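Below is one structure, written out as structure tokens, with a few remarks after it.
One chain of protein is taken out of this complex; the other chains stay put.
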Amino acid sequence: MKVLFGGDYNPEQWPETVWDEDYKLFDLAGIDTVTVGVFAWASTQPGPDVYDFAVLDRVVERAAAEGRAVCLATGTGALPPWLARAHPEVNRTDFEGRRHRYGQRHNACPSSPVFRRLSAELARRVGQRYAAHPSVVAWHVGNEYGGACYCDLCAEAFRDWLRARYGSLDALNEAWYTTFWSHTFTDWAQIEPPSALTEHWRGPDHTAFPTMTLDYLRFTSDALLANFIDEKAAIRESSPDIPVTTNFMGLYRPIDYHRWAPHLDFASWDNYPPDDRSHARMALAHDLMRGLKDGAPFWLMEQTPSFTACRDVNPLKRPGIMRLWSWQAVAHGADAVLFFQLRASRGACEKYHGAVIGHAGRSDTRVFTEVAALGAELSRLGDATLGARTPAGVALLFDWDSWWALEITDGPSRLVRYLDVVLAYYRALWDAGVDVDVLPVAADLSSYDVVVAPALYMVKGDLAARLEQVADRGGSVLTTFLSGRADENNNAFGTDVPGPLGPLLGVRVDEWDARGADVVNPVTLGGATVASRLLFELVVPQGAEVVGTYGADFYAGTPAVTRNAFGAGHGWYVGAGLDQAGVSWVVERVLDGHDLRGPYPHVPDLETTTRVAADGTRLRFLLNHGADAVDIVARAGGADLLTGGRVEAGDPIGLPPGGVLVLRED
Amino acid sequence: MKVLFGGDYNPEQWPETVWDEDYKLFDLAGIDTVTVGVFAWASTQPGPDVYDFAVLDRVVERAAAEGRAVCLATGTGALPPWLARAHPEVNRTDFEGRRHRYGQRHNACPSSPVFRRLSAELARRVGQRYAAHPSVVAWHVGNEYGGACYCDLCAEAFRDWLRARYGSLDALNEAWYTTFWSHTFTDWAQIEPPSALTEHWRGPDHTAFPTMTLDYLRFTSDALLANFIDEKAAIRESSPDIPVTTNFMGLYRPIDYHRWAPHLDFASWDNYPPDDRSHARMALAHDLMRGLKDGAPFWLMEQTPSFTACRDVNPLKRPGIMRLWSWQAVAHGADAVLFFQLRASRGACEKYHGAVIGHAGRSDTRVFTEVAALGAELSRLGDATLGARTPAGVALLFDWDSWWALEITDGPSRLVRYLDVVLAYYRALWDAGVDVDVLPVAADLSSYDVVVAPALYMVKGDLAARLEQVADRGGSVLTTFLSGRADENNNAFGTDVPGPLGPLLGVRVDEWDARGADVVNPVTLGGATVASRLLFELVVPQGAEVVGTYGADFYAGTPAVTRNAFGAGHGWYVGAGLDQAGVSWVVERVLDGHDLRGPYPHVPDLETTTRVAADGTRLRFLLNHGADAVDIVARAGGADLLTGGRVEAGDPIGLPPGGVLVLRED
Partner (left out) sequence: MKVLFGGDYNPEQWPETVWDEDYKLFDLAGIDTVTVGVFAWASTQPGPDVYDFAVLDRVVERAAAEGRAVCLATGTGALPPWLARAHPEVNRTDFEGRRHRYGQRHNACPSSPVFRRLSAELARRVGQRYAAHPSVVAWHVGNEYGGACYCDLCAEAFRDWLRARYGSLDALNEAWYTTFWSHTFTDWAQIEPPSALTEHWRGPDHTAFPTMTLDYLRFTSDALLANFIDEKAAIRESSPDIPVTTNFMGLYRPIDYHRWAPHLDFASWDNYPPDDRSHARMALAHDLMRGLKDGAPFWLMEQTPSFTACRDVNPLKRPGIMRLWSWQAVAHGADAVLFFQLRASRGACEKYHGAVIGHAGRSDTRVFTEVAALGAELSRLGDATLGARTPAGVALLFDWDSWWALEITDGPSRLVRYLDVVLAYYRALWDAGVDVDVLPVAADLSSYDVVVAPALYMVKGDLAARLEQVADRGGSVLTTFLSGRADENNNAFGTDVPGPLGPLLGVRVDEWDARGADVVNPVTLGGATVASRLLFELVVPQGAEVVGTYGADFYAGTPAVTRNAFGAGHGWYVGAGLDQAGVSWVVERVLDGHDLRGPYPHVPDLETTTRVAADGTRLRFLLNHGADAVDIVARAGGADLLTGGRVEAGDPIGLPPGGVLVLRED
């Protein structure tokens, strides 16, 4: 048992003579796992009544014969042409109201009965045929679910979804606030999907009725989930035990992964960061993915060994970066490190997406060499990390409803983006080397000392009470501007902002100022002055003490940051759009009251994480994301799992750029 | 009698228990007027054959019982869902050719017979029910008319409109210049609305046939006007006297308010400037609105007390700004100061649009406090300003046809925008404290000493002769580049530019140069040198004297500004895109020949206006829009109507930032 290593493999794209070369190269690179069949539908079902597994059989059999594990896809990642032609309604209707014709991938209307029937049937047959195959270690349903459809079938399905949610039109009219602009619905049939042809202008985020749009986002997430569940259920008919997953996309707005998580047996995701300075952002995504299944290990299902093709500019991963990011995944809980892709396509739009094996099939390229070195390293590691979990004292709340509601609602500022806010607070924790669980708002918070909830726009259910309990027992709760703004229907509370969070935070907010990114209001925090931008809430203390104040404009001298004693703990409120220095200052003050920092905090670009194995073994990961070497002194001794050597407490540790240390602490 | 104070009020959005709080707060704030029912259609007509005024009855009765005046809307600002569902053709077809489904507001096809019948019928019933109600002081038809429809019903209505305008296809073909690009129409049915599917590319301003597009703009303005007239006529059946209005939007391109003005009993408008440095722009809009009804007072129908929600960034109005801008409206002729909105909606897209009363219903917010202080101030003012008119010696011509024609015609430069040009010349007059009437080109000009007509692209009817008369009797006429370019059909005159304005101006223009905003050509004016940009006409004097010359390029030394003696007066021509300093220099030279400057000209950011009551009383308004205090010496004595004190000639007057002085001069 070891960390799985390999990736997407599409040998059906080339003659079988090439397969021999591939497998030789897999051996050289230590590749033990292949993901196959993701886009096989046109091959496995070439016509309405014909199933043909000849090619897939050969692919799976060859993998098995070579001793590779197979992550087997149901193959529904893209529709085959015959299906789209025979049933035009399986093609989506887009936000502009245009019925699409056949093309691209991830392209099915989720509400189409034909699609639902045929996709489940294909999954059923794949399950029947391969469930007993010893090499199959996981089922890969669909691919990178996403997108939305606005066809009449979806409109009808949306109405059903709404009936189930609201029960009555009266309740819906109240939730959607339809007295505004004469929208009182008197018949379910009057409800249309919110789109460019109905409630929207300037794209999907500008809507006359944000709650209608919010519900369509929820509906779409649920409709695609139903597609996943269709296929999973069909597989389960013949495969009761092999785990089922689908590959998520990390910080992906269109799908509420928290709603999906219970239906997956394990989480997996594809890591394509926007640039090579995204280490903290990737860490957040890893922690979010780990948080989907209560901290259980996940798979890194895809990453590129070298470059992408789909960006305007596709930089090359520098030497060592692929290794570093692979280890980062393991450091955050991955038990598999997989690539897209093992061999490069010669045609179509991913011709220039990087691969372990390029068009020429060489083994002497830099990229292949680095992959092979990582394969060897993972083999040396063995099973040390498998199943290990992260011991976190800090919970960061991540909420798709807040993300959606904040970004689809007019005012105060379109420049305030949910992810930017979340990432700034996560970054402050990352810099301090704190292990963080990134959790849904409904999660059990009873084991955490600190709960950070940036831009907690929507406050649902008993969340306010559960946050109060954290403070009550001595914990710290930190939240920011644009929190406590809306109920589960995205309507303002008829009370002071921040609504039900008011008692915990001891403040109220009557008004707020928004400015362009070029306007800075300096905020005084302790002896320091930091910058704030974009949003400036005017905070009126209702018991809270003032921690920081604005330095400019007519509200100079009024509170920008406050702290409220609550029970044995505190509620912190940040009303200003602080820069990273300001956010970090506040987070540090929150941490001061708790013993949660990592062993090497605030070493620039040094990431540290912890995993604890089932037997209690503590693994410490150190990763140098910087361009300079890092030199520290070991705080604890242990075994260096990559070199086989030892580190003693007090020893100097030198990590070159890209350097990785995995220490099994004594 | 006093300036009306209040605004839009939508109590149907919350339980009647809240209404009690509202009215207590209205009392605190001196609010005496409520605008109700603007979006009531779904409530007042919940189905095709059902009218239900129960809620509106209670709203109106409550207002009356509390002694408030009611501005009563017909409620056709948005369609109800049932109507859109039953008659899909009432939904507009957009510029892209997409038939919309139900959504948003201001959403009806103006040519739809069903819409026209039902909207008039609703207005008829509202009129019948409430005409005798003593609290109703005005009828508010529709809301912020605008937008266009491109459906087949509109195509047919457009053809009818064209038949009425041109009489024959031959005349239309000539007007539209259809020999160009093989467009000779031989049947009315061949004519399509100009859209993205026909004559346009790159949006509504790029068209192969600008005159067709110009006519569609005129048609659309008329079609929406017909909707207004439908409703007004229906109201008039039972309400012969109560004045009827609809809320305009100031400098709004899509509707030719001059065509509408005769049909309104008084003008009203909604003031949402793009930023907080728009004082001169707002002044221009006020003067334009006042000019719609020959100088009669208008209503400020909407403004926000604090912030908008619909912008990307929605800044907070600074303390004092709401008061300052309210007084600016009065200074320019407003007899009502109203807000959108009195209480904030808890949901939908205007949840964060500012309100006198916020979600929490507080009276101790800064915003509420400032509103209440203004209410008290207006009460102290009483009837002093009601009905007073502005004595202006300068007319500025504002012409929607020129605006449209200039901006939809290819060449010379898309960067030259009509409003920018108009505003620069208005700004020069504003700086000089000159009272200005902003008028349509058909207005009687016989009482003005100076007529300024920036970018008078189109010269229609006897306008050239009337401008010559102004000069003939000793007046000054000033116009600019891109004037005298087109006849009423937007076709070039077959003579030298500036066409019929040639004799008055004494110049001709054979060629012109356009450059990007980064290219400056210095222009020498007297001893000064200013910058010109974007457009540089090469002016050939035909009798005019040279006032300013270009300083660069191959036309260095040739005229950029000229003055032509004509009768007892002058015709001025500015051929260059002068910067504000240049425009102001020219305007000052024009003013030099006349006694029209205000008493405190050229005090930075100090606005002065005059209103004269029916009894001849002269009211002088001084408003400080700057960030610094203004100190001046009184030129005349009088009563300070806001403090009750006196100012004597020669007294120092100190106006703090945002300061307002209303002086009833002796």
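Order as written gives the chain letters A and B; numbering starts at 1 within each chain.
In this text, a contact is a pair of C-beta atoms (placed from the backbone, for glycine too) under 8 Å apart; a residue touches a chain by one contact, two chains touch by 3 or more.
Worth saying up front: this structure is predicted, and the values here are computed from it rather than measured.
**Q** Return the single residue from B:D160, B:D294, B:D383 or B:D410 that touches the missing chain.
**A** Checking the options B:D160, B:D294, B:D383 or B:D410, the one contacting the hidden chain is B:D410.
**Q** For the full complex, which residue in A:Q128, A:N314, A:Q542 or A:Q580 touches the chain that was left out?
**A** A:N314
**Q** From the list B:N490, B:T549 or B:N624, which touches the chain that is not on show?
**A** B:N490
**Q** When the complex is taken as a whole, what residues of chain B touch the one chain not shown?
**A** Per the touch rule, chain B residues meeting the hidden chain are 96-97, 176-187, 189-192, 194-201, 207-211, 409-415, 489-497, 508, 510-516, 534, 553-554.
**Q** In the full complex, which bits of chain A touch the chain not displayed? Write them out.
**A** 10, 12-13, 39-43, 46-47, 75, 77-82, 84-85, 98-105, 306-316, 318-319, 344-353, 358-362, 365-367
Everything that follows uses one rule, which is that only the chains that are shown with their structure count from here on.
**Q** Rounded to a whole Å, what is the gap between the Cα centroids of chain A and chain B?
**A** 49
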